[in-house]
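First, the structure itself, so that you have it in front of you.
The complex appears here minus one protein chain, its other protein chains still in place.
Chain lettering (A and B) follows the sequence in which the chains are written, and residue indices restart at 1 in each chain.
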Amino acid sequence: MCLAIPGRVVELAAGQNQVGVVDVAGVRRKVQLGLLADDMPETGDWVLIHVGFAMSKISEAQATEQMHLLSMLGERELAMEEVRGYGQDEHATPTAATVTPAVNSAGISKRATEN
Amino acid sequence: MRYVDEFRDPELITKAAEEIRRLADPARHYRIMEVCGGHTHAIYRFGLKDILPENIDLIHGPGCPVCVLPMGRIDDGLSIAKESNRIFAAFGDMMRVPGAHGSPLEHKARGVDVRIVYSPADALQMARKNPDKEVIFFAIGFETTAPSTALTLMAAKAEDIRNFSVFCNHVTIIPAIRAILDSPDMRLDGFIGPGHVSTVIGCRPYEWIAKTEGKPVVTSGFEPLDLLQSIVMLLRQLESGQAKVENQYKRVVPWEGNRAALQAMAETMELRPYFEWRGLGFISQSALRIREKYSHWDAERRYPVPETRVTDPKSAQCGEVLKGVLKPHQCKLFGKECTPEHPIGALMVSAEGSCAAYYNYEHRKSLVTEIASVA
Partner (left out) sequence: MEGLFAPFLLSGAEGQLADAARVEVNGTPIAFTTDSFVVRPLQFPGGSIGELAINGTVNDLAVSGARPAALAVTFVLEEGLSSSVLEAEVRAMRKALARAGVPIVAGDTKVVERGKADGMYITTAGIGTPIPGVQIDARNVRPGDKVLLSGPVGDHGITILLAREELDLEADLTSDTRPVLPLVEALAAEAAPGLVWMRDPTRGGVATALNELARDCGLCAEISEEEIMIRDEVRGACELLGLDPLHIANEGQFLAVVSPEYAQIALNALQLAEGGKDARMIGEICEQPASTVVVHTRYRGSRIVDMLVGDPLPRIC
């Protein structure tokens, strides 16, 4: 539902808060970096851009890992092990509560009042 | 293009496709829903259906914000903007979408100041540059896009730009998935989760799908290899009888989402009690409106809104297609009364709507297959 494209940060606007210039295959555009306030990108970092805003930093390590897994797909026995291990590290300990959609969305609002 | 081309590598695509063929049990029929319209678009654009085995059916989900927007909202937005001295700013996606009284482009032809923007920030910039005009930004999108609108609202308030407002149509994806799963005639084996929405909300909000509905979810990227790898991951879960949430798109999706983005949304927006979805009807707590403290920048509070209601013709079977009960071409109107040039139903409206995508990329191909199978 949302078109987002990787671009490389080539410039951080001096004096202007949370604005940078990204390069997508030689096309440059000013983007807002405010959504990455928790982990501001530096020049040379790759970010995912949607409607002129950087949404997320792109992790080179994760991309490399993914390519590795993909290249293993043909070698069946090994690939079985690899892919089974993939994606499990982070949620090996699932949260206790089942998050229902309403609760989750409301959670967004709640956080604001808490802050 | 880095982070794009390597995920379109033909050799690896062949490998992944072979792996899918190996994993798919020929005795089984798989029904996998890709929630996001961007995935639908990618599947057709890259021709991925051609390389998947026939017993894997991809069902196109509700994740197209243009398609699910009730027609009356377009009329409402345009009715505000058509007063003199106002600018109607919207994404290109909206420009050809018909309201009951015509599309934004048709309004432009009648003299309304309609402009395409690439970013909500550009709409705000338009307001800065045109202090004698009122700019109304027609905001659409799921949680991917809402934070950008939110930051723009915050900037407007901080700079006190008074001639800018947002007509907010942002919707949230989880209630729509729930509405689909609640449908009695629904039968799905798993979900390809919306990767770009997940950069904001993370992967946790899908956990109920795995836990209480018992369906695997794999949050996926948008390149061919992302989608194929996600299907591999889903098939592996199904093969071993598991149902969990996995993250295929780790290079951009943090498991916990984007805190700054969620905070910006929470600062500026709140849930509406209910909102109408074209094709799905009213869904409670499924959309966002602008908070009262931003009321000056909320077009709905600032201007009178006619609250136009337009019902789709009964013959359009958008709901069934949205829920995956019918394939696009099985709808009675598909390709006859309802085409991309003259859309009648929601899903024909946007290029990433499943009917339009099917029509543009598959329709005539499928005609050939039908001819061939008759012969």
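Everything below uses one rule, namely that contacts are C-beta pairs under 8 Å (C-beta built on N, C-alpha and C of every residue); 3 or more make two chains touch, one makes a residue touch a chain.
Predicted model only: the values in this text are computed from it and were never measured.
The hidden chain, counted over the whole complex, makes contact with A, B. Screening B:M95, B:M154, B:M186 or B:A243 against the full complex identifies B:M95 as the residue touching the chain left out. Although one chain is hidden here, its contacts on subunit A can still be listed: residues 1-3, 5, 7, 24-30, 49-52. Listed by residue number, the positions of subunit B touching the unshown chain are 1, 4, 8, 10, 13-14, 17, 37-38, 44-51, 64-66, 91-93, 95-96, 105, 115-119, 122, 141, 145, 224, 340-341, 350-352, 360-365, 367-368, 371.
What we mean here is this: only the chains that are shown with their structure count from here on.
Centre-to-centre separation between subunit A and subunit B, using Cα means, comes to 19 Å. By the touch rule above, subunit A contacts subunit B in their complex via residues 1-6, 8, 24-25, 32, 34-38, 46, 48, 50-53, 55-60, 62-63, 65-67, 69-71, 73-74, 76, 79, 83-84, 86-88, 90-91, 94-95, 98-102, 104-106, 108-109, 111-112, 115.
Listing the residues of subunit B that touch subunit A in their complex gives 1-4, 6, 12, 15-16, 18-19, 22, 36-38, 63-65, 91, 118-122, 141-142, 144-145, 147-148, 151, 172-175, 177-178, 194, 196-197, 199-201, 203-205, 207-208, 211-212, 218, 222, 225, 229, 232-233, 236, 244-248, 250-255, 258-267, 270-271, 284-285, 352.
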